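See below for the structure under consideration.
Shown here: the complex without one of its protein chains, the others still in place.
Residue numbering begins at 1 within each chain, and the chains themselves are lettered A and B in the order written.
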Amino acid sequence: MSAVLDLRAVTFAYGGRTALDDVSLALRPGERVALVGHNGAGKSTLMRLITGLLKPSAGSVLVGDWDTRERRPEELATRVGSVFQHADQQLFARTVREDVAFGPRAIGVAAGEVAARVARALGALGLDAVSEEHPYDLPPPWRKLAAFAGALALEPTLLVLDEPTAGLDRLARRRVAAALTERAAQGTALLVITHDLDFAAATLDRGLVLDHGRLVRDAALAELLALGEGLETLGLAAPPLSRLSTALALPGHPIRAQEVASALASVAARNRVS
Amino acid sequence: MRALHPFTLLAVAVALPALAWILPAPTGGAVTLAVAALLLLVPGASPGLRVARTALLTAAPFWFFLYLLHGISGMVPTGLRLSTMIASFVWLVAILPPSRLVEAMVAAGWPVSAAFLFSATLQAVPALRERAQRLVEAQRCRGLATRGGPLVRLAALRALALPLVLSALHEVDERALALETRGLVAGARRTPLAPPQDHVSERLLRWSLVAGCLALAVWRIA
Partner (left out) sequence: MTARLTLHAVTYHYPASPAPALTNVSLEVPSGAVTALIGNVGAGASTLLLVAGDLAPRVMGGELTGSVERAGRAALLLPTPWTQVSGMAFTVHDEVAFGPANLGWPRERISASVERALTRVDVAHLRDRDPATLSGGELQRVIFAGILAMEPEVLLLDEPTAELDPLAARRVWELIRSLAAGGMAVIVATNDIDALPDVADRVVWLESGTIRAQGPAAQVLVDRGLAADDAPGSTAVAAVWRAAGLGEPPPLTVSQAVERLR
């Protein structure tokens, strides 16, 4: 299986400052990856390199078989769907539906297929009821969902998201998690910049850690979360379920709700018996 | 130049376009534009080449449209006047931090809301530029082509101008509310934290500029 995304010894420097230093990583279809690190570690730079807004100073960024140095961001949009922070400010069409349709139309998808993709994207995020509303009539959390739908409608091989759950309520977060899980199951690779480790634990499997421009860890997310207090140096905090796992020394250190619940039930049964 | 009182800078920025329109074209426009260009380009005292470039780029489309509408002879006089206006505004934005203008207005007894209206206008330009940049990037990543023939660029303009204006307008609403939370209530008397220094010579300059413009206007009408 060839990689959807392949970074080979990528370095990015500007104005005497090295934002990324010799970073190598690869994502396969359907992989669900969290990108974490403190502020200024290089996460946004990495995202901009993947989308083609920036070109590497050294090394290469390959999206499928395309080298980003030879492609413009608008071409890469056929393979990479991205949602930056404050995406709620990029909406412009008269209705949510039209805005979601912008992307697929721009990349040259046929009209009938555009409508189908838009419908799928709106449905995945539960936006059907507001599809005819003016984007700015919606509260900011729903605008973020609309922006996300726009990326989904591109039906890319790779989705790159920057803090997709910031400012969202429980319902919206669940929808985002469900939409991402569904796409990954169909083969889309996910790269999610996030400090919402609750969400990451429930939705993603692998964790990449950036520290001052270097990739210092590339491991299973569960392993990362077991770091406990070590996470604080990365500006992160272990989510409650992970802390519960640690406090009760649950076997296998589960981090997903269902697994923690089963382990919990066993512990409780054992305690009552003993 | 930056040390001058904000009102003086404001007076100059308003007088130049006023004179451009009052004085007989095309010489009047040419002279005032030359002065504005001088202000923009004189090293050390001025904001510099980058700002001058901004002024040029902003003015260019207007010249193009004027040529389309009026041909060469019609384009020049109005073009010079418009360019003076643009250059003066761009110069003012670059050289006068909004906070200083607000401090000056408040110290002079202006109501807070008026002061903020002025400064918000001045602030609008750099804020919009930054937002436009982010917007271009986001839309390109959705497939918007920005390079190509005129039709392509026109389509790009629509996908960029609209969200820029919409989100900026929307933010004005939010900002107004947010600034209320910071005490910016209509009718408030704000304490000046650092009122700018004013000199008699500057006041004289301002008043003579105003008087001069008025006198010239009367002379032209008569």
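Just so it is clear, contacts are C-beta pairs under 8 Å (C-beta built on N, C-alpha and C of every residue); 3 or more make two chains touch, one makes a residue touch a chain.
Please read these numbers as outputs of a predicted model, since none were measured by experiment.
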Hidden-chain contact residue, picked from the options A:32, A:79, A:97 or A:195: A:195
Sole contact to the chain not displayed, among A:151, A:172, A:204 or A:222: A:172
Identified contact with the non-displayed chain, of B:114, B:193 or B:218: B:193
Listed residues A:46, A:204, A:224 or A:241, member touching the removed chain: A:241
Chain not shown, touching residues in subunit A: 39-40, 139, 141-142, 166-172, 195, 197-198, 232, 235-237, 239-241, 243-244, 247-248, 257-258, 260-262, 264-265, 267-268, 271
Residues from subunit B at the interface with the omitted partner, ascending: 97-99, 102, 112, 119, 123, 127, 171, 174-185, 188-193
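The rule is simple: only the chains that are shown with their structure count from here on.
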Computed distance of Cα centres, subunit B from subunit A, in Å: 41
Of subunit A, residues touching subunit B in the complex: 48, 51-53, 72-74, 76-78, 80, 82, 84, 86-87, 89-92, 102-108, 136, 150-151, 154
Contact set on subunit B toward subunit A in their complex: 131, 134-135, 137-147, 159, 162-163, 166-167, 170
